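Yeah, one chain of the complex is gone here, protein chain that is, but the others are all in their spots.
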Amino acid sequence: MKTQLIPAIKATQYPDKSGKFGPFGGKFVPEILIPAITELEDAYLSVREDPEFLREFGYYLSEYVGRPNSLTFADRLTEKIGGAKIYLKREDLNHTGAHKINNVLGQLLLARRMGKKRIIAETGAGQHGVATATVAAKFGMDCIVYMGEEDTVRQRLNVSRMQLMNAEVRAVKTGSRTLKDAINEAIRDWVTHVEDTFYCIGSVVGPHPYPMMVRDFQSVIGQETLSQHMEAEGRLPEAIVACVGGGSNAMGMFAPFVEHQAVALYGVEAGGRSGKIGDHAATLTYGEPGILHGMLTYLLQSEAGQVSDVHSISAGLDYPGVGPEHSQLKDSGRVTYGSVTDREALEGLKLLSATEGIIPALETAHAVYYACELARKMSREESLVICLSGRGDKDMETVEKHL
Amino acid sequence: MKTQLIPAIKATQYPDKSGKFGPFGGKFVPEILIPAITELEDAYLSVREDPEFLREFGYYLSEYVGRPNSLTFADRLTEKIGGAKIYLKREDLNHTGAHKINNVLGQLLLARRMGKKRIIAETGAGQHGVATATVAAKFGMDCIVYMGEEDTVRQRLNVSRMQLMNAEVRAVKTGSRTLKDAINEAIRDWVTHVEDTFYCIGSVVGPHPYPMMVRDFQSVIGQETLSQHMEAEGRLPEAIVACVGGGSNAMGMFAPFVEHQAVALYGVEAGGRSGKIGDHAATLTYGEPGILHGMLTYLLQSEAGQVSDVHSISAGLDYPGVGPEHSQLKDSGRVTYGSVTDREALEGLKLLSATEGIIPALETAHAVYYACELARKMSREESLVICLSGRGDKDMETVEKHL
Amino acid sequence: MSFIRQFFGNMRKANQKVLSIYLPAGYPTSEATLPLLDTLVEAGADMIELGIPFSDPLADGPTIQRASQQAIANGTTLLQSLNFLRLFRTKHPQVPALLMGYANPFFRFGWDRLVDMAAAADVSGFIIPDLPPEECEPILSRIHSSGMDLIFLATPNTPPERLRLINAKGRGFLYAVSLTGVTGARKNLPPETKAFLQRLRRESSHPIMVGFGISTPQLAAQMAKEGNGVIIGSAVIDLIENSPDLPAARKTVFEFVSQVKKAMG
Partner (left out) sequence: MSFIRQFFGNMRKANQKVLSIYLPAGYPTSEATLPLLDTLVEAGADMIELGIPFSDPLADGPTIQRASQQAIANGTTLLQSLNFLRLFRTKHPQVPALLMGYANPFFRFGWDRLVDMAAAADVSGFIIPDLPPEECEPILSRIHSSGMDLIFLATPNTPPERLRLINAKGRGFLYAVSLTGVTGARKNLPPETKAFLQRLRRESSHPIMVGFGISTPQLAAQMAKEGNGVIIGSAVIDLIENSPDLPAARKTVFEFVSQVKKAMG
């Protein structure tokens, strides 16, 4: 029998009361949204340590999502690389196939408490949209998902999944027609229907309290990893690697480890086709601080402060911003951020598929590749955990095209 | 922490020593395969109660597959139907998305013990093929999957998945180009490479010891369900419903319940387009006993004993035979078998998606529809478990076409 | 006292309602901006808001989105826009001119540098829709000490306590958002708008300019009654967008703005 999980959401030092992670974060939103995010912040703070809320969250994480998911020892990949022991935190085993649903579950439970029945969400890869449509169906809520037109094509499978669950998918035809524009459109919807609408953001981005709240809901990843690794190895891992789009799987994984200075933390961004602006989505690697989507954070942008078009083979990393806490963790040096190209990600995907029988999402594949390079340089006594943020089924068409 | 699972494989009364379930089952194979199935039987019987084997099996089921999976209470579906409480046994949460991997893991652990490094398998929906390719990759074995040419088209996604995991997918162009012919082709391969090849059959079909062995490996489904339902409701469920293609998810689910006469068991076959021969795959509903693929069992066949072409919207149910133990359970009256049409299955799929946020495989959707009809006639105090054998991602293209 | 406050004092004394027009810099071409600004003033606009285009105008409807994209494509920069404003203020020293834009282009330019150069260009004030009072600290006091104003917005859902904060931080006027929604011309405004504006008048001592959705002289007249004046943006851009060339645009804009001004009495 699986024991029921009550994730302990721990209030950390950051963000401060104004929603800042050092200089980053904040609430850079149109006035009309201020009451909504204030209401949300109040509501969230009131449930954050409410045992009944945590019990409910734990119940659905366990009975519906299938948590705790495994920490799988990747014996063949380890052997092939010949360095550190590689473990995989299996978010791909969650219902709907990625970590996104942890956060959605938390937010929609909160929305239910707040009496909001109209849910909106943006989605890039479609995983957050699918997760939102899923939980909305389970809770009997209306759901509208904004998705860049380009992404509705490259992630068509996920569009059908959302529609089957009675979500309305709205193809966003403005701007670059990808994730960033889907967020713009979702915010416009929110501005217009602010009274009855709950905006379920899919990553640790947006105005306060989202970066904090999403991190907290996702920190179940890191909490489980910590105790599972303890059980398997009797100590903490030497290194942890996660991919960074908006940064939610990474923050959820890192959260309980940040205070353990001996654990090296690595965030991996989308290096795309090249280091030229427009050819990648490696915000922390190449970006500069800026203000977008309600937060102050690193951004890929022009000299004039126009947000850049970005590119990644993986729709879920195709975002010119990043969660503000990552910006802080970068500047403080606590986390090392690097990037991996489209081609390398494909290699990572193939490698994990062939050695472990696990096809990762293209997003995740970035972390896999980076982790292998890292593990190679580590000793056999050390161990490294990859946050296997999602499965690759959704990406098979893209992968086919590139093989 | 998840407790490690050691599935207790229980020797039941059936089959008898010669591999018979009453008049059904047996070893109707070419002489050349007799040594192979004898070796297999001996090997299996020697590990069946070997704690080390069971520990290994339990380790991978837990750490790799993600067992135990949940028994989810379908509150909104229950409410909508207004009858018995409906529970879902979540095989869709397994790694690779269906129950098939339980069996594959058992067989390939056995193959590893037997020193066989060349694995062959047949597949219909592709789920068994994917599961076999997956575990073969994890164990570093060569893997060849036979798949009807028609199925390689309707389940293209799964073909790519197998190839990514370095399996060779051989499109079978003989006969009706579906599952039955894939099995024929796999047997021909086995006949030709009998010394070094392990044939990993995907359901409770084929010659003894397969029907027994596959049932045993899959019985982890029923064992978990039994104790999870006990924990949730304090008693056994009143009814259990599973879809039946070859019959492995159903047998795995039914196995520990067969002796509990108060639990009504239902197997649901593919009713296809109509009750006309060739338009469905409802073997137990419309078939007659016959001999195919090494077993004596109900078959869809002509007067002259030629095996019929069959049809189902779901590739995984598209099989003119059925596991011999089901034939016995039908004749003994212990299990009630019924059928559900393509159209009804699609309705079941939509219903579960919209109310619970769970998109079932088209195979599973047959069980969902049947279970809803059944639950409607039961009282609110009773409870019913559906074996949610797999997820529907693989079927999105087919579903799109039919909506 | 800031120029804007003086201006509103004068208008109130003259019993005049204020008509403010928003125009995106560099739209439809860089060359069009100064002539169009002249046209606005000639037609009776009392105040000008020059928009700095941003790639992600998330509080704007389709009209301003398209105009922003066009302006970016035309290579419009903040420096250039400051130059437009300097020339405009030289020519029309009686007409307050505000710089309106999303935070990021300003942030990238540098808050301090922005304020200094805006002051040098004789800019009257700023409207930054995604810089609410809680985020304005890096810029507010410097704006004030340079004699300019930072305009805040109030919306129908702004609660009383918050309005007090906005009143306290804001200066110049209060931008009353007429509806819950994005910018863009509307046929009608919701019935609640009137009560909202009455509440603002009761609870704020700032001049109140009503914006969002105003598309016709009638609507403008109606809304102007409830405050100190109105702000029109998308309706004018729609006219420009539908004009074949600049002279045609100037003509149609002139007619529309004149009618609005006339209707406002």
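Of note:
Residue numbering begins at 1 within each chain, and the chains themselves are lettered A, B and C in the order written.
The rule is short, and it goes like this: a residue touches a chain if its C-beta (ideal position, glycine included) is under 8 Å from a C-beta of that chain, and two chains touch if they have at least 3 such contacts.
No experiment lies behind these values; they were computed from the predicted model shown.
Remark: the absent chain touches shown chains B in the intact complex. Among B:T174, B:S274, B:S332 or B:S379, only B:T174 touches the chain that is left out of the view.
Within the complete assembly, B:G26 is the residue of B:P7, B:G26, B:G97 or B:P324 that touches the hidden chain. For chain B, the list of residues touching the undisplayed chain reads 18, 26-32, 34-36, 174-175, 180-181, 183-184, 187-188, 191-195, 288-294, 296, 299, 301, 303-307.
By definition in this document, only the chains that are shown with their structure count from here on.
With respect to chain A, maximal separation of chain centres occurs for C (centres as means of Cα atoms).
For the pair chain B and chain C, the distance between mean C-alpha positions equals 67 Å.
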